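Input: a single structure, listed below in structure tokens.
The other protein chains are all here in position, but one chain of the complex has been omitted.
In this document, chain identifiers A, B and C correspond to the written order of the chains, with residue numbering beginning at 1 in each.
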Amino acid sequence: MTFILLILTFAAMYYYMYLGKQGKTFKIRTLPAIQAIPEAVGRAAEMGQPVMWTPGIAGGLNDSTQGPQTLAAISILEYVTEECVKAGVKIAALCPLPDALPLVEETMRTAYTAQGKPEEFDDEFIRFFSGQSAYMTGTLGYLQRERPASTILVGGFYYESVIIAEGGNTIGAMQIGGTNNTHQMPFLVATCDYMLLAEELYAAGAAISGNPDALGSIKGEDMIKLLIVTITGVGFLLGAAGITFIADLLGM
Amino acid sequence: MAYPTGTFELIGLWTGWLLMLMIYSYPLYKENMVYRFAEHIFIAIFLAINMVVNFSNVVKICITPLLGGDFLMIVPLIIGILIYTMLIPDYRWISRYPIAILVGAGFGLGMRGVIKPSILDAVVSTITRPTDVGVMAWINFLYIAVGLISSVLYFLLTYEHTGPLKSPTRLGRLFIMIGLGAYFGNTVLFRFTMLTGRAQFFLQVLKIIPM
Amino acid sequence: MSQLLRREAVFAITGIVTVLMFVEYFFFPQDWIVASTIRNWAVIIYNLSLGLGAVRLIMQHVMGTQRRRDNWQFSLLFLVAFVIMLFTGLAGYLSTGVATSNSIYNWLFNHVYTALGATTYAITGFYIFSAAYRAFRARNVDASLMLIAGCFVILSNAPVGEVIWSGIPVIGEWFRFVGQVPGMRVFGVVGALGTIAYGFRALLGKEKGFYAGGAEE
Partner (left out) sequence: MSGQNIFDKIQNIDRKVFYWVLFITLCVPFMMPLALPIKVVKNTRDLYEGVTGVNIEPGDIALINFGYGVSAWSECAPGIAVCTKALFREGARIVFMGSHYDVELTYNKLRSDAAADFAGKTYGVDYVFLGYFTGGESAIAQLATDAWTVYPEDHFRTPVSEIQMMNDFHGWEDIAVVLTSDTGDVGSYFLRQWQGSHGTLLAEIGIAMNGSTDYPYYLAGNYFGLSIGSRGGAELEVLIGEPGEATTSMDSINASHILIVLAVIMANVGYLVQRRQA
């Protein structure tokens, strides 16, 4: 059964990736956290204060579970930067990941160029911290000194999420969070006004980047989720009646 | 374990105790020189242990068999060393080869192994009716099934949470919140247990409680 | 040619190794020497790759010391401590096969590393406490549910919960053993599908994140 489900999943993903290549577009559902980004930037514009983005320290790009979170976070950074450039708001990217730095810089520079203001981009917008405690201390210091109006905490976080998000809360910033690390979700849910839970982070990244492969595979995943829901629903009803056909089939 | 009596053991015990205070000066006071001192010592020592252990591991699983006549071991040794080309900008692309093998093995094993326990067994467990006859067992059976269905629906990412999906996905989010609440509760136990161990060590070194 | 070596061949190797793992799993119920050999290579490459982060960190501190950057004294401290630990450890290993046979390495391992390791990771306990106080608010239904489940689980994890009120372990255990199951199970399901999706894209050469950030040379 493992083999069948794996092949089915591959087939569904491949099919929708193929359709994406043919020009069909798949829309990611409304994610309130993404919808709130213009509001977060608008708030910063009104208050004359910056927006802060930070991706957490867990997501080295070579790490198969954490790396994708950083890539999704960088896609979100692109959108946030574009909104900030439009509104004339300063953005600070606080990044503790050395291998992601070139991508962060390139993304921000491209966003400034796309908005016709390449001369406004300054390397100083990006701050690098080496090591977790330097990252935590540096970010808390930044929050206290610059008092950003909004903070975007998206990516692979370890326990710095608790400290940074609490720091943002203390200065009254509007906070948008997102992570696929279950161990940090409770803290971001508690401290952030909007939250991208688990896979929503990837979906947000794919929606913003518009990458047809990522969108197609997400659509394929959705089909498998619907299949799982159907099997669970029918299996539950049959199971309740003492018919174990589906359970036996899945257990093969 | 008894309180040490040897000079070096005693010095070691008190060194550990002082280093602990240095680290805790950070949350209990603020970032300061003694914290940085202890932090740098820790990272350096951790890294050195890391290198010694990895070196001995490479000798164990690769060099020794190679010297013992298993000449095929030269292949992973060379490919593995190529990963250090990442440090040379012009030859950085070569490091993609060892990474490709790691990624291929990681994903092959991950994808083949994840379906049974995380999907199939989870669904089978959800749809297998309870062996207990009590009402509560059946309520729990219903709760878990409804919970799983609605929370999987919540993670449908290409369908809007409107119309017929509005209520089940909202319900799904609430189930997830309960899960995260329990997760938080367990996290508190984990973190406080670690601190408890330190509090015990703090008192033991001062001989307030026995070691 | 360059493109072939730099991109296509790399993706091909990823794909071949992935497929080998599948073939073994589905068609060889016992051991399959081809997959087993490749996996053994992967283990060796993994071991060798672990030094990369260390080399980067050492370079960073060497440069910090050389150029007298801010806090260079700490970089120097780092290098001195590192060198002592590394050489004593290697001396122990090369002489007897066990690094801890060197008394200096063993002393630092037992007293300095142990104390700092246990202390550094326990520090989060403090932050969780203040975060729980400052951040866990019943702002809305979602947060309230999380809060209630969290408090009952906290109290039922401690034996004192039962002393306070006999209902606490009953409710707390329900949250621990039933209430949380759908939420956690769904993370397993979507996590599994996410792994497959990401792996599948990597297999097709559509995910370039791993390969040194995907930036072209």
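The rule is short, and it goes like this: a residue touches a chain if its C-beta (ideal position, glycine included) is under 8 Å from a C-beta of that chain, and two chains touch if they have at least 3 such contacts.
Nothing here was measured: the structure is a model prediction, and the numbers come from that model.
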Touching the absent chain in the whole complex: find that residue among C:13, C:81 or C:151. C:151
Where B:13, B:99, B:182 or B:205 are the choices, the one touching the absent chain is B:182
In the whole complex, not just what's shown, which of C:58, C:77, C:145 or C:181 touches the removed chain? C:181
Those residues of subunit B that touch the unshown chain are 1, 24, 27-29, 46, 49-50, 53-54, 57, 60-61, 64-65, 102, 105-106, 109-110, 112-114, 116-117, 121-122, 124-125, 179, 182-183, 186-197, 199-200, 202-203, 208-209
For subunit C, the residues touching the chain missing from this view: 25, 30-31, 36, 39-40, 42-44, 46-47, 50, 97-98, 100, 109-110, 113-114, 117-118, 120-122, 125-126, 129-130, 132-134, 136-138, 147, 150-151, 154-155, 157-164, 169, 173, 176-177, 180-181, 184-185, 187-188
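As a working rule, only the chains that are shown with their structure count from here on.
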I'd like the Å distance between the centres of subunit A and subunit B, where a centre is the mean of that chain's Cα atoms. 21
Starting from the mean Cα coordinates of subunit B and subunit C, work out the distance between those two points in Å. 5
Would you please write down the residue numbers of subunit B that are in contact with two or more other chains? 26, 39, 43, 99, 103, 106-107, 110-112, 115, 119, 126, 148, 152, 155, 176-177, 180-181, 183-184, 187
Identify all positions of subunit A at which a residue touches two or more other chains, and write them in rising order. 2, 6, 62, 64, 182, 186-187, 189, 198-199, 218, 221, 225, 228
Report the residues of subunit C in contact with subunit A in the complex, numbered from low to high. 22, 26, 56, 60, 124, 127-128, 130-131, 134-137, 142-143, 146, 150, 184, 187, 189-191, 193-198, 200-201, 204, 206-207, 209-210, 212-215
Within their complex, state which residues of subunit C touch subunit B. 5-6, 9-11, 13-22, 25-26, 37-52, 54-59, 71, 74-75, 77-86, 89-90, 93, 99, 105, 107-128, 132, 136, 141-143, 145-154, 156-158, 172, 175-176, 178-193, 195-196, 198-200, 202-203, 210-212, 217
Where on subunit B does subunit A make contact in their complex? 26, 31, 39, 43, 99, 103, 106-107, 110-112, 115-116, 119-120, 123-124, 126-129, 141, 145, 148-149, 152-153, 155-161, 176-177, 180-181, 183-184, 187
